[in-house]
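Every protein chain but one is kept in place in this view of the complex.
Showing chain A:
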Amino acid sequence: MSLTAKDKDVVKALWAKISKSADAIGAEALSRMLSVYPQTKTYFSHWPDLSPGSASVKAHGKRVMGGVALGVSKIDDLTNGLLDLSEQHAFQLRVDPANFKILSHCILVVIATMFAKEFTPEAHVALDKFLVALSLALAEKYR
């Protein structure tokens, strides 16, 4: 299920429309992930405050969307483009890759709530594929 040329164009076009809200999307997606999938909180036991809108959640949401932005810029070669991030997740953070799907779903939900008109079925399928490809690239160095 690799990204077609059309998928890449659709993702870049959608990203152009939503990227200025990237920080807000990230914070909201992360908040939702923590409350809808409470098992994900296990990765953040070192945070003083896991509530929505907390400084930790906002900062981390921004960081996550920075990764998504990097993915968009490296969309023609996600595996190599995300090598450093993959190593970080594999050897330092050691996040179970199943959680990438969970966070991807939350990102899609937030984009749907904030950009309903732009989030057409075509945009949805392209972005879903992109996030799957991004997740795979992130898991590249795991084993």
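Here is the rule we use: a contact is a pair of C-beta atoms (placed from the backbone, for glycine too) under 8 Å apart; a residue touches a chain by one contact, two chains touch by 3 or more; residues count from 1.
The rule we apply is simple: contacts and distances are computed from a predicted model.
Which of the following is the UniProt-recorded protein name of the chain this complex doesn't show: "LL-diaminopimelate aminotransferase, chloroplastic-like", "Hemoglobin beta embryonic-3", "Protein transport protein Sec24D" or "Golgin subfamily A member 7/ERF4 domain-containing protein"?
Per the UniProt record, that chain is "Hemoglobin beta embryonic-3".
I'm checking contacts with the chain that's been left out. Which of A:Ala16, A:Ala55, A:Leu93 or A:Ala112 qualifies?
Of the listed residues, the one touching the omitted chain is A:Ala112.
Quick one: say which of A:Lys12, A:Lys62, A:His124 or A:Lys141 touches the chain that got left out.
Touching the chain that is not displayed is residue A:His124.
Looking at A:Ser19, A:Ser35 or A:Thr79, which residue reaches the missing chain?
A:Ser35
By the contact criterion defined above, which parts of chain A meet the unshown chain? Give residue numbers in ascending order.
Within chain A, the residues that touch the unshown chain are 31-32, 35-36, 52, 105, 108-110, 112-114, 116-117, 119-122, 124-125, 128.
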